[in-house]
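First the structure, which I've put down as structure tokens, then a few questions once you've had a look.
Note that this complex is displayed minus one protein chain, with the remaining chains in position.
Should a chain be cited, it is by its letter among A and B, assigned in written order, with residues numbered from 1 in that chain.
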Amino acid sequence: MERESMEFDVVIVGAGPAGLSAACKLMQLAEEKDQELMVCVIEKGSEVGAHILSGAVLEPTAMNELFPDWKEKGAPIKTQVKGDEVYYLTGENKGIKTPNFLIPKPMHNEGNYIVSMANVSRWLAEQAEGMGVEIFPGFTASEILFNDDGSVKGVLTGDMGVAEDGSEKDGYMPGMELLAKQTIFAEGCRGHLGKQLMETFNLRDNVDPQHYGLGIKEVWTIEPEKHQEGLVVHTAGWPLDDHTEGGGFLYHMENNQVALGFIIALNYTNPHLSPFDEMQRWKLNPKIAHFLEGGERVAYGARAVNKGGMQSVPKLSFPGGLLVGCDAGFLNGAKIKGNHTAMKTGMLAAEAIMESMLAGDISSKELSLLDEKYKASWVFDELHKTRNFGPALHKFGTVIGGAFAWLDQNIFAGKLPFTWHNTTPDHETLKPAALAKAPVYPKPDGKLTFDKLSSVFLSSTNHEEDQPCHLKLNDPSIPISQNLPLYDEPAQRYCPAGVYEVVADENGEKKFQINGQNCVHCKTCDIKDPAQNITWVTPEGGGGPNYGNM
Amino acid sequence: MKILVGVKRVVDYNVRIQVKADGSGVATDGVKMSMNPFDEIAVEEALRIKEAGKAEEVVAVTIGPKVCQEQLRTALAMGADRAIHVETDDQTQPLTGARILKAVADKEEPKIVLLGKQAIDDDNNQTAQMLAGLSHWPQATFASEVVIDGDTAQVTREIDSGLETLSVDLPAVISVDLRLNEPRYVKLPNIMKAKRKPIEVLTLAELNVEVAPSVTVLKTSTPAKREAGIKVESVDELVTILKEKGLI
Partner (left out) sequence: MSKVLVIAEHDGSQLNGSTARAVACASQLGLDAIDIAVLAADGSAVAEQAAKLAGVATVVLVQNPVNENAVAALLAPQIEALASDYSHVLAPSTTFGKDLMPRVAAHLGVPQISDIMRVESATVFDRPVYAGNAVITVEAPEGLILGTVRTASYPAVAQDGAATIETREVSVTLPTHTRYEGLKTSGSGDRPDLQAAAKVVSGGRGVGSEENFSVIYGLADKLGAGVGASRAAVDAGFIPNDHQVGQTGKIIAPELYMAFGISGAIQHLAGIKDAGTIVAVNKDADAPIFEVADYGLVGDLFEVIEELEKAL
């Protein structure tokens, strides 16, 4: 079909820290070099920030470089970290405070800020718009557009007004072609176009598989006398066993609010494990509970993170486009931070584009300059230093691995002359259900712990009801014929939004039900399904969670 | 013929609102704001009337602080021809809002003023009726169908007892209900064009409008939760209770 199109110099997919930093940096460089530049950012969330979920303790390195005067400009980066506590939880009722000297160095947070990355993104978007960037929230990039020579020429925005059966509804609006000399993909972790690009251009050749974690986060308003603005609390240990990586965080933000959450590595092996329920029961430990009692939960959300680190970073450039931020995977697992690296790689992409542009036509060119810039940057340095952190935890479990991490980071400063690899993708780690013990999770008490649906309610997620399901099964029979007998269909549990259910009809016939409207776009299903049978695609633009200050 | 259509900036309908602990209101920091959904329907209807050749111009108007221009831009991106922003940082209650809209209508002389039946934040459901009252114009509220025929409009109204039809002489105020239409999706090029369409900014002083007597909001609270009732043991017991209460 003939589609309308619009042309830009650069199209950026995703208005998160990486995409917006790229946009800002591009405009700054354009002004510096006196260049006219048309830059457009599209964002699938209903507004900038709606799909941004992050801890978050922000290391302001990249922000200092991008906007040295961010304080004067009023950036929502206000709460300096004032206290830094790490607990090793040994059971439901117990936990010990880890002495400061035993904490691996990258986990120290002096000079960092507790922020809402959603609000930081909104602020970055304002700066970008102020410099002339066109930002279009509510529009998805549903497909990659290719030139005849195979290079990327842009993206197609998703059709709007398509019914569940694929027919065109009243007001149907076909997607538009957004064409660009270079397209920057900044979709965040496990971007659905990023995944295709890695396959199409073999960007993952010679690197380890990406490894992921699922972060589940809540925001609470707590009693003022319990609130200590600037306090950062991390926990390790309970409720996870020694072989399951993960941990909790609780950050005291402004206005008597705390952000808290739990990250579980998606290479967990027990198919009965439910990250959501682990997170809920984690709150019952007194080290966490004492802050929350008497408070009220105001927001909920979840998002996958990539934590493969240096060994898993793919090639970043390909003809016509670049991968940045978590779409490629620059999270520093030792620091549990990826916002600064996401921002920085966005900025590096902007530099690579501008420098190449000044040297000649960049249309559909492969700007490997970005790969060079990354390797020469502090992003690479810090990922290199912490490269053995994740694999150590994977290899030796969290206790011995944690001890190694301390030695590696505090004594050898990451300079040990070897690199460990973790070559098993996260979807291949599940044991058969019959060989694993099902954890017994406590019933939600409605005060500290809650059920999935009332949690999803607080994500304010919404999808137009009458639209094709955006969670595609390559083979619709697999959930019931394979995953159910083998793994008791783990989607029922790993999905933190209650999207997947196995229901029986009146004859006892089992059916795999997908409640796509509940989806919070965390991408866990796309990552963890043992058969790699679920593909997350973009729903109608504007659908998904509506996070406030996540 | 000109159509004036009102748009209000409200907390997006998908957002779970939170009452502030001190009872001073509802938390709006970092909360997604949108055009009131009923107003979107009003804009859509105005555009459809224009596209049917029965009106020449659609003018969107809003009242509020500077940020409300975002919602005017949405109306412009949908297809409104121009926009008027009556700027005030004060909360505007319906009677004052109606006075402002009357002043704008006196200036613009539209044949139809289309408004949402209510805003989904304060849920007052007053402004359209008040504007009609102040202007001594006909009103047709809760419209689910609007047919323009020369100098009159036939409006089907969704009322409790069914669908009522009124015939009103123009100029008139029409407030719209959910089922009137399905607002269009905005197109990317139109969003870009909307950034360049004019927005006229006016103040209450320029419009010579005085703030009307207002109610004072003493506090905002979370509604009482429904309590669990009793478990009955049998259908007979249930039937007896429901009959006693006159429910069956």
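In this text, a residue touches a chain if its C-beta (ideal position, glycine included) is under 8 Å from a C-beta of that chain, and two chains touch if they have at least 3 such contacts.
All of these numbers come straight from a predicted model, not from anything done at the bench.
The hidden chain, counted over the whole complex, makes contact with A, B. Contact with the omitted chain, checked across B:52, B:201 or B:232, is made by B:232. Within the set B:42, B:98, B:114 or B:186, the residue that contacts the chain not displayed is B:98. Seen across the whole complex, the unshown chain contacts chain A at 443, 451, 453-454, 457, 462, 465-466, 503, 505-506, 513, 515, 517. Against the chain not shown here, chain B presents residues 11, 16-17, 19, 26, 93-95, 98, 120-134, 136-142, 154, 157-169, 172, 212-223, 226-236, 238-239, 241-242, 245, 247-248.
The working rule: only the chains that are shown with their structure count from here on.
Mean C-alpha positions place chain A and chain B at a centre distance of 37 Å.
The touching residues of chain B, when paired with chain A in their complex, are 12, 14-16, 18, 21, 27, 29-32, 34, 182-185, 187-189, 191-192. Those residues of chain A lying in contact with chain B across their complex are 4, 6, 46-47, 49-50, 116, 118-119, 122, 134, 136, 139, 157, 160-161, 170-171, 173, 176, 178, 221, 255-256, 298, 457-458, 460-462, 546, 548-549.
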